[in-house]
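Note that this complex is displayed minus one protein chain, with the remaining chains in position.
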C-alpha cells in the first residue's frame, strides 16, 4: 500500500485576509510496510498533512493517492478510504462515547458495514492488540478506566477497522514513561504482525529514533528532509535551526567526533552509542 | 475552520462611536427603540433615518455590514408588509379579484417595514461597534442598578465572560471530535432528518462530556485563584464616562425630544 | 531556612461508589523556602492529590498540612494559603477565565480586593516576568499552548505568592512550549527566589531541581538530589519511570566495566568524563 503525495498544497481560508498556506507543494512516496516518523515544529503542518491522507481535509492543490485510490477523485467513496487509512488523533480518549468498551470499539467497523460476527471478531482482536483483556473489559464503561487504558480503547477503536495504514498523532502525550513505551511497543508489534504501514507523529526525537525506519521532517509547510534516521540526525545544526532537536546520544556522538574523527555521528540509540563508545575506547587504548 | 468566531460580529474601527462607554451605547439603543415605536408619520422616520445615517458615518463601519442584519429577517419583514397591505381597512386604492389594497394599508405597510429595518440596523450598529466584552461590562454595570437582579449582577457578568472565553475553545473541540469520528467512519452528511440527528450523538456526547470536564477543572483553577464571588472584589478597570459620553447622552435626548415632537407634524 | 510547606502523616482517600480509594498513604514532606522541588511518579501515584492538598483544595483525611505555619484545615486561613501557595494546572485552556490576557492576569488580585492601581502594576510586572508583556491585549485562544501556560503562571504571580505548585504544566505542550515554560519556572526560582514544586513526567525537566521526590502508589518511594535519583536506573524503571538517554548510556557503559559515573546527567559531563578518565 504505497501512499503518494503529488504536489500537495493546502491553504486555509483561501481568499480571505486570514489566508494561510499550511502545506506547500509536497511530493513524496511512502512505501508499503514502512514505519515513518513525522516530525516538525509546532504549526509546521504535520496534522494538516496526515488529515489529507485519509480524506478529512481536501487538498486545495495537488493530489493524494493511496494505492490505486485517488482521494481527490469525485467517485472515491469515503468509506473506502477510511477502511484503508486509520487515523488516531491526539488525546483520542476524548472521542469515546458509548456505554461499553465493546460498543465503542465496534463503532468504526460497524460504520464500515461489516456484519455482527465480523465486527465482534475484530473487537476481540483489537482489544488483544492493545493489551486489554476482552472478557474483563468488554462490558465496562470506557469512562471507568484510567487515562492510559482509555487511550488504549480509543486506539483499539481504529485498529478494529484493520487499516492498511495506521497514522497516530502523538499517541503517548501525558502518559508516564512506562505507559509511553508500552503503547509504542504495541504499535511496533502490530506493524510487524500485520505488515501495516505506520506513520507516527511525535515530538520526542528519542521515540522517533527508536521506532521509525524513515523520517519526514516538516518545516513551514514544506518537507525539509525525508530520509533514514541516521542521515537525518547527522543534520543536527539544521534540525536545531528549524526548532527541533537530535536525541541526546546523537548530540554526544557529535561532540566526541570533534575529538575523535573516526566516531560515527549518525547514531541515535543507546545500544548503538554504547557500541561506538566501546570501539572508540578500544581504539584509544591501542594507540 | 471555526477558529476566529467573534460573537456578535464586532467590527473594530477607531471611530468615536467605538470609543464610547458601553453603557452609553446600551442606553442609547434602548431610547432609540422606544422612539421608533413613538413615530407615527413620515417626518418622524425621516428624523430617525438622519440620526441613523449620522451614526453609521461616524462609526466608520461599512454600510454593507450594518444592513446585513436585514437579510436575516428579510422574509418575515416582507411577509409582514404583504399582510399589512391586504388586511388594513380604509379607503380602497387598488382592487383585484377578492383583494383590496387601501391607502391606509399602504401607509401602514411602509411604516412597518421602515420600523423593522430601522430596528435591525440600529441594534446591529450597537453590537458592531461594541466588543462582546465591553458589552458584558456595560450590562453588569447597568444590572447593578436594577433591584433584585443587582445581587446577581456580578455572577451573571462572570458567566457571560467565561462563556465568551470558552466559545472558541469549544468550537475547535467540535471540529476535532467531528474529524475524529469521521476517521472512524461516522457520517454526518447524509441520510434523512432523523438519521442525521441520530448520527450526531457520537459528536455531541463527547462534546458535552468535555465541557463538563472543563467546567470542573476551571472551577478548581478559579478556586485556587481565590475566587469567592463578587463580594470584596475589586476591578482593574472601572468603567468611566468621558466628555464624549456626555455629548452622546445630550444628542440621544435631543433625538427622543425631536422624534416626540414630530408626532405633531402634519405628514 | 524556614519550611514553606510542611506535610505530616497525611492520608487522603477518595470515596467512589461507596468504595474508598487511598490516593495518599501517610506521606510526610517538608519543603524549604527557595527550594526547587520536583515530583515524579507513575500515573495515579497521587501527585495531583498531593498538590491539591498543598493548596487547600482538598483536605487531608488524616494528618496535617501547614503552609507558612497555617494549617489548611482551618477555614480562616484558606484564602491566605491560596494566595501564598499558587497553583498552575495541566491544561492551559481550562484555567484562563477572561477573554483578554491582561484581564485574566488581573483575576487573582481582583479576587483579593487589591486596589485598581496596584492591580495594574502587578499585571504588568507579572506579564513582564513571563515574557508576555507584548501580548497583554491579545485573546487567549489566539495564543499557543506554551504562551497560554505562561499567562496562567502570570495570573498566579500577580497574587504575589511565595510558592508556586505546578501540576504537569508541560504535559500538553510541544517541545518549544515546554522549553518556554521550563525556562520561566527556572527564572522564577533563581531570580525571583520563589519556592517551586514542579510535577512532571519528563525526566529531563528535573535535572536542575534541588530535590526530587518519587511517588509510588500514594507513598514516597525515593527522595534525593537528581543525581542520586538518576543513578538508580533499575529502581526507577521498576517504578514505571525512566532516565535521560545520556544517563542510561552511562549506566550501560559502566555495566561494561568502563570507568564512568553512572549518574551523569548532561552530554557535556559525559564528554568530559570519557575524555579524562579513559
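Residue numbering begins at 1 within each chain, and the chains themselves are lettered A, B and C in the order written.
Here is the rule we use: a contact is a pair of C-beta atoms (placed from the backbone, for glycine too) under 8 Å apart; a residue touches a chain by one contact, two chains touch by 3 or more.
The rule we apply is simple: contacts and distances are computed from a predicted model.
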According to its UniProt record, the missing chain among "NADH-quinone oxidoreductase subunit K", "Na+/H+ antiporter subunit B", "Alkylation response protein AidB-like acyl-CoA dehydrogenase" or "Putative membrane protein" is "Putative membrane protein"
Return the single residue from B:16, B:46 or B:162 that touches the missing chain. B:162
What is the set of chain B residues that contact the non-displayed chain in the whole complex? 2, 5, 7-9, 68-69, 71-73, 75-76, 79-80, 82-84, 87, 112, 116, 119-120, 123-124, 126-127, 132, 155-156, 158-164, 166-167, 170-171, 174, 193-194, 196-198, 200-201, 203-205, 207-209, 211-216, 218-219, 222-223, 227-229
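Heads up, the rule we're going with is that only the chains that are shown with their structure count from here on.
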Which chains are in contact with both chain A and chain C? B
Could you work out which chain's C-alpha centre is the most distant one from the centre of chain A? B
A-B compared against B-C, more contacting pairs: B-C
Can you give the whole-Å distance between the Cα centres of chain A and chain C? 30
Between chain A and chain B, what is the separation of their C-alpha centroids in Å? 46
Which positions in chain C are in touch with at least two other chains? none
Going by the contact rule already set, what residues in chain B reach two or more other chains? none
In the complex, go through chain B and note every residue touching chain C. 3, 132-133, 161-162, 164-165, 168-169, 172, 214, 217-218, 220-228, 232-238
The answer for chain A against chain C in the complex is residues 41-43, 146-148, 173-179, 181, 203, 206, 243-245, 247-249, 251-252, 255-256, 259, 270, 273-274, 277-278, 280-281, 284-285
Per the touch rule, the chain B residues reaching chain A in their complex are 1, 4, 176-177, 179-187, 201-202, 205-206, 209-210
